[in-house]
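Supplied in structure tokens, the structure appears directly below.
One protein chain omitted, others in place.
On to subunit A.
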């Protein structure tokens, strides 16, 4: 029985069933499907507005061929933002703190953009490996560096999301246990810790939403260069 801070990130099981499956299905329950009548309820209107404005903004720099990715990007954004924000509620489990899940999102989608780029216009896709205007002696090294940066993109996408969320949750746990243990003996220090905790929580809510957005934004950028 390890007594460390990372216990909160263990994938929970209940009677042998992995709960990550149920935590992953939670976002499905929170989003009502649009009804065929003219004016839907408030939640559906809000949801439609959010998805509409998000997709308009994300797809604006991409040409028409890439617009077929709209559904995927919208789903990904909604899913990630829901998983992240639901994980901030007490006692809940955040599946996006598991590196396996984030890599499962990042690698196939990144690979799809790369393969699409190489299939549709291979010279154009290979041309991305050498920025314009580089001096001739630097060309071999730069190609190697650019290809390494291309290959490291899925790793960066996955690890960025994992690390941000894990670090946030860990900080909240640390500061709150410090505040709790200091509460009786040194009250001023405890009140400072509580203030820090409030700020941290606000930061965490922002980070949860921003990280989801950054993930999808970067994917759309990779799509834009390759489509």
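The working rule: a residue touches a chain if its C-beta (ideal position, glycine included) is under 8 Å from a C-beta of that chain, and two chains touch if they have at least 3 such contacts; residues count from 1.
Just so it is clear, contacts and distances are computed from a predicted model.
Missing chain, UniProt name from the options "ATP synthase membrane subunit f", "Embigin", "Trafficking protein particle complex subunit 2-like protein" or "ALA-interacting subunit": "ATP synthase membrane subunit f". When the missing chain is restored to the complex, the residue among A:92, A:121, A:134 or A:149 that touches it is A:92. Subunit A meets the missing chain through residues 1, 3, 5, 7, 10, 12, 14, 19, 26, 29-30, 32, 35, 41-43, 86, 89-93, 177.
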